[in-house]
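A single protein chain has been removed from this complex, and every other one stays in its place.
Order of writing sets the labels: A, B and C. Residues in every chain begin at 1.
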Amino acid sequence: MNKIPVGILGATGMVGQMYVSLLANHPWFEVTYAAASPRSAGKKYAQAVTGRWHVDGSAAGKNGGGNAGGIGELIVEDANDVSKAVDAHKAGRCTFVFSALEMGKDEIRALEEAYAAAGIPVVSNASAHRWTPDVAMLIAEVNHHHTGLIPIQRKNRGWDKGFIVVKPNCSIQSYTTPLWALMQKGYEIKRLIVSTMQAVSGAGYPGVPSWDIIDNLVPYIGGEEEKSEMEPLKIFGSINNDGVLENAAEPKISAHCNRVPVSDGHTACVSLEFGTKKPSIDEVKKIWSEFKSLPQEEHFPTAPERPIIVREEADRPQPRKDRDADKAMAVIVGRIRPCTIFDLRFVGLSHNTIRGAAGGGILSAELLKHKGFI
Amino acid sequence: MNKIPVGILGATGMVGQMYVSLLANHPWFEVTYAAASPRSAGKKYAQAVTGRWHVDGSAAGKNGGGNAGGIGELIVEDANDVSKAVDAHKAGRCTFVFSALEMGKDEIRALEEAYAAAGIPVVSNASAHRWTPDVAMLIAEVNHHHTGLIPIQRKNRGWDKGFIVVKPNCSIQSYTTPLWALMQKGYEIKRLIVSTMQAVSGAGYPGVPSWDIIDNLVPYIGGEEEKSEMEPLKIFGSINNDGVLENAAEPKISAHCNRVPVSDGHTACVSLEFGTKKPSIDEVKKIWSEFKSLPQEEHFPTAPERPIIVREEADRPQPRKDRDADKAMAVIVGRIRPCTIFDLRFVGLSHNTIRGAAGGGILSAELLKHKGFI
Amino acid sequence: MNKIPVGILGATGMVGQMYVSLLANHPWFEVTYAAASPRSAGKKYAQAVTGRWHVDGSAAGKNGGGNAGGIGELIVEDANDVSKAVDAHKAGRCTFVFSALEMGKDEIRALEEAYAAAGIPVVSNASAHRWTPDVAMLIAEVNHHHTGLIPIQRKNRGWDKGFIVVKPNCSIQSYTTPLWALMQKGYEIKRLIVSTMQAVSGAGYPGVPSWDIIDNLVPYIGGEEEKSEMEPLKIFGSINNDGVLENAAEPKISAHCNRVPVSDGHTACVSLEFGTKKPSIDEVKKIWSEFKSLPQEEHFPTAPERPIIVREEADRPQPRKDRDADKAMAVIVGRIRPCTIFDLRFVGLSHNTIRGAAGGGILSAELLKHKGFI
Partner (left out) sequence: MNKIPVGILGATGMVGQMYVSLLANHPWFEVTYAAASPRSAGKKYAQAVTGRWHVDGSAAGKNGGGNAGGIGELIVEDANDVSKAVDAHKAGRCTFVFSALEMGKDEIRALEEAYAAAGIPVVSNASAHRWTPDVAMLIAEVNHHHTGLIPIQRKNRGWDKGFIVVKPNCSIQSYTTPLWALMQKGYEIKRLIVSTMQAVSGAGYPGVPSWDIIDNLVPYIGGEEEKSEMEPLKIFGSINNDGVLENAAEPKISAHCNRVPVSDGHTACVSLEFGTKKPSIDEVKKIWSEFKSLPQEEHFPTAPERPIIVREEADRPQPRKDRDADKAMAVIVGRIRPCTIFDLRFVGLSHNTIRGAAGGGILSAELLKHKGFI
């Protein structure tokens, strides 16, 4: 089959590079359009990232051994100039875009809307539209039904073909899917207290100064706790009869977010309280081990075989050893045990720049293709 | 004044070395007796630690600049041979001992009892006697009144001058004193969920393999969560009219203990629930900033000026930058804010091998001297 | 084609686990025999490594997603009992063995000889036989012709089918192949001064205590400098008419070996002096970029496409970002520039547990199969 031509906005930044790297051999999508800041515009992609390629291997192709489907030769366009993308769209070189824009929130919000208004679907990694009521914040295994917001969004905005979907913050990905799996089996989750230990790559590049993290940790990440406490409620929400997404009322979340000297992989220690109906520890393990959702059933190419991998060893998961499990797209859980105060304790881990960013965005795009939106 | 001659059991191990280092210029105590495993016995101390001196600087004296009060020349005795210490005791060269023994729990328990039975007080860093009912587990600023167990212990055992006191686990020191300060002001603490990020030095030497901690963390420390959940209840307990220490019933604690790539300094993220009476955030800060206890009032040489230092910056405390505050004996707290589920959240930090081990032991000894027990 | 059944001695140790992991999907070889210490003997492999699986993912299969060709079900044999391997050999379940034994040098030497004497070829990762005159120390791209020692060795020892080959120390792999490539083009190398920065995995497990490496480095690795200065001379040696391997006389090497806080990947800073004939910097780059040898020409499955990858960026190679290049089997060089004292400076990097250990051993085995020795 012919691959769908896709564009990347913010293609030269850290998340943009992850998209380039992960899409190098994608069976459905092919990167044929790259846009970034005016500083990069007009340069070949390989040249634009020279001296600032942050992903493993080289810009010319992962591990220096080949070339990423010709992406290195693409001329980078100015991401602020939507007309360039429209031209490419008309010419069949940009069916939709992944947004990895790095600019002010208001600018991103407006720019993503401009792309959508121009007929180009936007799958965004940015936080700008996460709380826009008619924009779905997707985790493909959890709320794939929220794609139902797309027709509503189009109608609200008078958009024909374009639309916007976003992904949630990377910090919540290591426990949101496990919570959902339990909720799906009828176990209400009332409250949870979570403490995260997050990788430096979550702060982008240059991000955390090494002076602040060698032999150290920082018990604070600006805005992260608020996001962690609110975003799951939108993800767990339901679209009502009026086509409005109503947030879930529960679980109530209290988050402590910490930065630790780990390159990739966010780890979360979770204590949670169920409603009246409480599963046994064995039941929890069974639910998580067996959990599958639409991406698994439909065999999306980027979907992990198992969205949740249960580790029985006393000391797992660990970020360096487990973050790459199943293409770095699985959530790995361990230390599943009772809580002395609430009901259940566990440790969750997910790869923040793959599952939590570019890989998650690609999985959302696969979902959208499956549902016929792109 | 003449200094009190003290001995160190397990003097060549990591904690033993910390005792040697911290006592080098102590105004009250002087190390005049060193005992270790049979392998080291008979050697000069400097020779016994050659090639395995883990503390900063050199065995010949901190920073290689001098010599630690002649300790390098001491002949190391066999710690298993109590008679050697008794001889030294009689000769006025070993008034009491710090125990930093590293052997099986049962062996330590028996050996410490043998020293005490022989008339030599034991201030122990080991966990062996923490749950022995008539042994006080001391944090000098918190339960100095538990020294009241010493006469009871002597009576129970038929010991004349010897006795045993212990210090609690290093993992709880960053929040136990803050809890106590609040309790002292009449605020009941019902429950708390704590997640720790603990330094590798807490595992001793060789301890954590570097393969397991570079670009990684380990969400498990054997036995640590159980200790964290129980030990504060003994520390907060009261001696009843029958001379029995009754553990406190609260707070109920749920602990997640993690090992992180930090050399020294344990950090804890705490969410806690008060009883009916709840202090404001400002009240909490005021109580902690102003908290002083017996070690401060009596100006014990190792006591920090302020047992609790409140940091107002959004991103503090941090282990590398704050662990050495006030001779590494203070607890540093920050991020004091409401909890969305319980009442209060904060981050606590303390230096695990100084405040949490050797320094804490020395402070206990100062307390015991002040109270006339040594 | 039917795969060749292979055994692993020391299969439960760190290098043994790497062999298991790397051979999981090998097109020529299949692990059908595993031996380790008596402690592991009699257990299933998966059970024997429970709680001490050090490689990424799980013992049940990399990334927990499958199972490593049934190896988890293999009953581990006692490596000291050669008769077990002989039985397996006769039963067609152990054509040859990879030795990743961890015991005393003398014991390893004797045990490897016992396997060879019993007719079982040994491809060893251990250092025991590196300086045995009739044992080839192989880097497949460099001295594949040293397999010519095998018939001589067999004759010397009266062995029929068995033999021993070894691989060199991991510390020299990041510059030995580049040196060889230059020598092949007629450039004599007289002297070199090298300073290495070596990963902790080179010390095995538990290896370097984390206390010694966090925010630190250790400018000493026991025995490593001596090996680094001598081993290349054997590798560059020639088999004379009497069937004796004569070591090369040059280059003269001075090595500084350092341990740094890196998990995998040894980096070397090299200054070298040519003989009279001196290549230009461009010539050096060309020679390295174009270098291929027998493993490339014959397309051995584990061979990197390019044994030497030249990086032009000012700040590469870097261990975390480049060690996995081309299946972690390539040497990556950069900072190729003149030396102000000698002639040439460069930085070399190779993955120490793959290229420098298990992967290198597998490549040697592929060479031996190609040459008909197994």
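Quick note on the criterion: contacts are C-beta pairs under 8 Å (C-beta built on N, C-alpha and C of every residue); 3 or more make two chains touch, one makes a residue touch a chain.
Keep in mind the model is a prediction, meaning the values are calculated, not measured.
Enquirer: Omitted chain: which shown chains does it touch?
Expert: So, taking every chain into account, the missing one touches A, B, C.
Enquirer: Out of C:Asp56, C:Glu188, C:Asp215 or C:Glu305, which touches the unshown chain?
Expert: C:Asp215
Enquirer: Of A:Ala136, A:Ile213, A:Met230 or A:Val284, which sits in contact with the chain we cannot see?
Expert: With A:Ala136, A:Ile213, A:Met230 or A:Val284 as choices, the missing chain is touched by A:Ile213.
Enquirer: Thinking of the whole complex, not just what is shown, which of A:Pro121, A:Pro178 or A:Pro261 touches the missing chain?
Expert: Checking each option in A:Pro121, A:Pro178 or A:Pro261, the one touching the absent chain turns out to be A:Pro261.
Enquirer: Please give every residue of chain B in contact with the chain that is not shown.
Expert: Counting only chain B, the missing chain is touched by 50-51, 53, 56-58, 63-65, 214-215, 263, 305-306, 309, 311, 313-314, 320-322, 324-326, 332.
Enquirer: Could you please point out the chain C residues that touch the chain left off the display?
Expert: Touching the chain left out of view, chain C contributes residues 191-193, 195, 197, 212, 214-220, 222, 229, 252-254, 256, 258, 260-263, 267, 269, 271, 314-321, 334-335, 339-342, 345, 347.
Enquirer: List the residues of chain A that touch the chain left out of this view.
Expert: 14, 54, 200-201, 205-215, 261-263, 320
FYI, only the chains that are shown with their structure count from here on.
Enquirer: Which chain has its C-alpha centre farthest away from the C-alpha centre of chain A?
Expert: In terms of C-alpha centroids, the chain at the greatest distance from chain A is B.
Enquirer: Which integer distance in Å separates the CA centroid of chain B from that of chain C?
Expert: Taking the average C-alpha coordinate of chain B and of chain C, the gap between them is 47 Å.
Enquirer: Residues of chain A touching 2+ other chains?
Expert: 214-215, 263, 314, 320-321
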